[in-house]
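Each remark here refers to the structure printed beneath this line.
Of the protein chains in this complex, one is absent; all others appear in place.
Chain naming follows the written order as A, B and C, and within any one chain the residues start at number 1.
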C-alpha cells in the first residue's frame, strides 16, 4: 500500500524557516527552464514514447500497489510493466553516452562509490537512467525522484524500478505528489543518505529543512542548475551550509556545451523543425554576440546566410567585427531582415515599434536567457491577429495583411523547438558522477563547508580532470585523445 | 454526378502504341522519387494538415456530387468544404515564394498568358497552388491533376476547386483513379488545351496517345522531372515530338538548388530530426564529392565535424583535397567513423563486410540518387536483429550487441527525413511559369519540335533570364539585385 | 663562335605570309601576361637570385665562347659557370614538384619519350628545368629557348647547359636575340625536331613559317597559353594546321588552379606583401563573382573581413547570394569600403567618379584579366599627386589630402605582387609532359590535324588521366589517393 500523502504533514521547525521556504518563487516560474529542457529531451523520442500516453489508467500511482519482478515494492511509478519499453530507450541513450559507459567499465572493479548512499532529484529520462545505473555499477546505493512534475519518462522510471532502483516519479505529478516523492526518496527506514545529487535545489532544501541531521552528516552535495547553485551560495553566505557542495553548473565544459557548441547546432535545428526555412541567402540579424550569439552566427554564416549583429558590449562587438560580421543598430536593418534572433539576456531587445516595421514573412525568435527579449506582450493587442500554424509557430498578422512568424511565443527556441543532444547530457552527467566520486573519496578536511568547482586534479589521481576528458571523448576522438602521451 | 471510370475505355490506336505505353516502369518504381518529394513537402506541414486525415468519409470522390460556392462542379476533390483550411496553407506557402508573387504582381496587367489553356499534372500542394494561381493571374485557363497518387494535400485541392480551378486529385487515388483524373483534366468539351505542364511525363504520354490532335496543336510542353525529360528526348529522337518542349529539370538553378544548396541544409536537418546527434567532434566519412557531397561536407565541417571523403573521380578528388578534406579509402577509416554518408550514385558503396566492421552506435545514411548505395539487403539476414526505434530510424543489432543506426532504410535521407524548403520549390515553380510564358509568346519558328533549356534571353525582353532572377530574389536580396544597374 | 644575328635573314615565302606574321600584336602587348607570370615566379626567388645580377659582364652571350665541363658548346647562356647556383634553385623547386619527380621515377625505365626530339619555348625557370630534365629522363632529346625576353633565370639556364641540354636564353634579350635563340633551337644540323612544346605560339609560328617541312613531319604540338591556343585554333580553322595539337591551357586542373585555388591564396599574399593591411574587420567589396572572385571572397571572409560583391551575371549573383555575400551596387557601398578588388574581366569597373568618392586610405587593386578594370588612366590628371611609397604601391593624393592606395597601377595583383606557387606550376608542367607522351605514343590516326584537350583515357593505359592525378597528388595526399582502389 502506498504511503499516505505527506505534504500536509510537513512541520516547519519555526515560522522563519517556513517563510524562507516559501519565499522561493513558485514552482511554475522557478522551474520553467528545467521544464523546457526535459520537455525537449523527451520530445526527441516522441514517436517512440507515444505508446505510453495511450494509457487510460487514471489511477494515481500513489494509490497503486506495484511490485517489480523481484518482488520489491520500494518505488512509485506509473506502471512498472512498461519496463521493457523503458529499457530500450535507455539502450538507445547509451549509444551516445560513451563517457559514462567508459567510466562504468573502468571503475566498476574498483567501486569508488561503495558505501555511498545517494538521494537524487533530476529529470527522469533515459539519459539520467544511464547516469543512475552507472552510479550503481560503481558501488552506490541510489534512491531517486523527479525534479520536475512534467518531465518524467514513465517507461524509463519503470525500467529503473524493475532493476531495483527505488524511484518515485511519474509524468503529471501534482505539487503535492512532487514533495511526497521527494520525501519518500529521503525518508527510508534503516537507510540514511550520505550524498545528494540535485537539479534545482528542491531536494537539498527539503533535506536541509526536514532532515537536518541527515543534512549535517552528508559528505557532499552535487548541484547542476543555476537556481540550485544560487541557493547553495546563499546558504554558504548565511553560514548555514554545513556540507561541501560541488557546483557543476559553472564547469567549463557545461558552459561551453550548453552555449557555444549546443546553440551552434540548435539554432539551425530549431528554425528548420518549425519553419523549414532555407538559410542560404537569407538576411539575418543576431542580437547579442556572447557565446550563444557566436554559436548562432557561425552556424548561419556557414549555411550561406548574410548575418549581421547588434552588440553593446565593446569587447564582444570587437570580436564580432574581427570575425567578419557587420555590427549594426537594429533600427537600421530591421526592415530588410528575413530572420531576427535575440540572445542578449536583456529585456525588450525587439520592441513593438520594430515589429511594426519588420517585413512580411520575417521569422522572429529568441535564443537568449529569458522570454522577454522580444516584447511579445505588445503583440497581444486587438488590432493584431494570432494564428497558430503549427506547434510552436504563430503567425502574427497586421491589419494590412503582413505576417510575422513568431516561434515558441518568444521563449527559448533551442529548448522549445530543438533537442539537447544526448552527447551534451552525457558530458554533464559524467561531470556529476566525477563530482560525486571526488566528494565521497576526498580526504577529510580537503573540502570545507563551501561551494566548489570540480578541481583539475582530483583526490584519486585516476579520476583527474584529464582522465575525465579521456572518459568523455572516446567517441569523438577514438584515435586521438586516448592515446595522447599524457595519458600513457 | 461524377463521370464513369475511364481507364478501361482507353483504346490504343494500335498494338505497338500499347506496348510502348506499357514498357514504362511500373508506377511504384517510376514515381518513387516524386513521391518522396511530395511526401516530405507535405510532412513539413503535417501538424497543420492533420485535421484532414480524421475524415471518416470513405466514399470515393468520384462518387460524390460536389459544387463550389459559385455552383461549379467541374472538379473532383476529396471535400470542397475544406477549402478554408487549404487557403491558409496556400497563404503560408506564399510567404516564402515571393518570386512567384512578384511575377504575379508585375505581369498581371500585361497578362502574357491570356489565351493559354494549360493542362497541368504535378504534386498538388500548397506550393503548386501558388504556381497555378499565378498562371491564372497572368491570364491562363488551367485544368489540373496530380502526378502522384499519395501526395495531394486534399485541403489545397479543395481551395483550388473553390476558387474555380478545375482540379482532379485526392490523396490515396487508385491507379485507375490516377488515369481517370488525367483524362478528366484533358477531356473537357468545348475546351482544348494548348500548353502542357508536366512532372513525370504521364500527362504528356496520355495526351500523346489518347489525344494526338491536341498534342499536335499544342504550343509547348514544360517538364521538370528526370523521367519526363528522358521520355521527351526519346520521343524527339524517334521523331515523334511534334511540339517544342522546355526541359526545366536541367536548368542551372534547379540543379544547384536541388543538390548543393539544398543538401547543405538537409544533411544536417535529416540527421537531427532522426537522431538528435551532436555534430561537433564527430568523425564523418562522406562517400562521393559531387555537388551533393560538397554540400554535405561543407555543412558538417562548419558544425565542427571531422570530415573525410572517398572519391574515385580524380577531378572531384582534387577538389576535395584542395577544399581541405582528407581523401581516404573507406576500408581504412570505417572502424573509426561516427557517421557514414553515401552520395556517389553507385551501388554497394557500403558493403556488408564494411558494416560488419563499423563501430557500435555509428549512424549510416544515404544522400545519393538511389537506395542501393548502402547494401541494406545484406542486413536483412537472420543473425541480425532490426529494431525500429522511431520513424525512419532502425537499429540493426549484431549478435555481439553492436548497434548500427540505419536511417530511412538506406533511402534518400534528404527526402525521407528532411523537407524541401518552400523557397526551393518557388524557384522551380517560377522557372516553370517563365518557360510557359516563353513558349506561349515565342514567335513562330523560334522553337522547333525539340527539347530546349530555358534561354538566357527570352522572346519578350521583359521576361529575360535576368529579370527572372530579379523575380526570384526579392526576398533574399531586397536591397541588392533589384537595384543592380542592369535592371534599371 | 656564335652564329650571326638571324632575324634580318628571315625570308618570308611570300608577302602574304609576312603580313600574317606581322599582324600579330606587338610583343610588348602580346606577351604582357606571360611576362608578368615569369616576373613573379622569379621574384619568389629574388633573394637567392641576387648574386647573378651583380654581373658587370656586358658582353652579349651571343658574342661569348663558352663550353660546359664536358666540352659541349651547343648552347647560349649568360654564364655557364653559374651552373652550380642554378642547380640549387632546381633542387629547391623539386621539393614541391613531386608530381614530375614521381612521373620521372615511374616511367624512366620504360622511356616513353625515347625517340622524341622536342623543341621547347617556355619561361626558363627552375620549375621549367624540372620539366625539361624529366623529359630527358623519359628518353627525349630536348632543345630549349625562352618565350620571354625578361623571365630567364640565368643560373638555371647555365645549370641546364652544364648537364648537356642545348638551351638558348638569357635575361634581357633584345627582340633580335629572341628570334635568334628560337632559330638556334630549331635549326640544328643533323637533328630534326618531331615535337613542339610552346608557351605563347612564337616557336610554333617560327617553325610553321621558316621550317614548313619540319612542321609537317611533327608528331604533335603542346601549347599552354591563351594566345598560343588561340593561334592554333585559327590555324586549324584556316585548314593550315597539319599536325595534332594539345591545348593544355583549358585543362580543368589548370583552370581551377590558376583561378580559384591560386587566387584564394594570392589575394591575401598580394595585399599583405604590398600593404601589410590587417584583414579582420575590414569592409571589402569584390567586383565580380566568377572563379577568381569566389577565391578572393572565400579567403577574405575566412580572415574576418566583411565582404560584399557586385555581379551582373544572374547565375553568379545567385551563387554569391547563396554563399552568404551581400550583392550590392558599387555606388551604394563605395564610400564605406576599406578595400576594393576588381575581377570582372570588364573595363572601367571602378570609375574616376567612384574613386573620387572613395574614402581616405582605401586600397584599390585588380585581380581580373586586364589592367583596365580600374580606370587608372583617369587618375593621371594634374590635380592628383602620385607618390610611389614602395614597389607596386602608389598613393594617389587628392587635393584635400585624401590618399587612395593603388596597387600595381591596376595590373594583376596576383601576378605583380604575389607569386605562383611551385605546386601550381608543377601541375601544369605534368600536364604538358603527359600531353607530349600521349601525342608521341598515340597510334596513327588517333589524333587528326586538330586541337585537342588531354583525354581522360590515354593511349597507354598507364598514363591515363587517373594515373596523372595519382602522379600529381603524392605530396598532398600521400596516404590517400595513391591507395584508392581504382589505382590498384
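In the analysis below, contacts are C-beta pairs under 8 Å (C-beta built on N, C-alpha and C of every residue); 3 or more make two chains touch, one makes a residue touch a chain.
This is a predicted model, so every value here is computed, not measured.
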(request) Quick one: jot down which shown chains the absent chain touches. (result) A, B, C
(request) For the chain that's not shown, point to the residue among B:76, B:221 or B:307 touching it. (result) B:307
(request) Return the single residue from A:226, A:242 or A:318 that touches the missing chain. (result) A:318
(request) Consider the whole complex, including the chain that is not shown, and state which of C:283, C:331 or C:370 touches that chain. (result) C:283
(message) Give me the chain A residues in contact with the hidden chain, please.
(response) 252-253, 256, 261, 310-312, 314-315, 317-319, 321-322, 326-329, 332, 465-466, 468-470, 472-473, 476-477, 479-481, 483-486
(request) State which residues belonging to chain B touch the missing partner chain. (result) 280-281, 301, 303-307, 321-326
(message) Tell me which stretches of chain C touch the chain missing from the display.
(response) 44-45, 47-48, 88, 91-92, 95-96, 98, 261-262, 264-265, 268-269, 272-273, 276-283, 298-299, 302-304, 336, 338, 359-361, 387, 389-391, 395, 403, 405, 418-419, 421-424, 473, 475-479
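Everything below uses one rule, namely that only the chains that are shown with their structure count from here on.
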(request) Quick one: compare the interface residues of chain A with those of chain C and tell me same or different, with half as the dividing line. (result) same
(request) Starting from the Cα centroid of chain C, hunt down the chain whose centroid lies farthest away. (result) A
(request) Take the average of all CA coordinates in chain B, do the same for chain C, and state the distance between these two points in whole angstrom. (result) 46
(request) Give, as an integer number of Å, the spacing between the C-alpha centres of chain B and chain A. (result) 40
(message) Can you work out the whole-Å distance between the CA centroids of chain A and chain C?
(response) 61
(request) Pull out every residue in chain A that's touching 2 or more other chains. (result) 280-281, 303-304
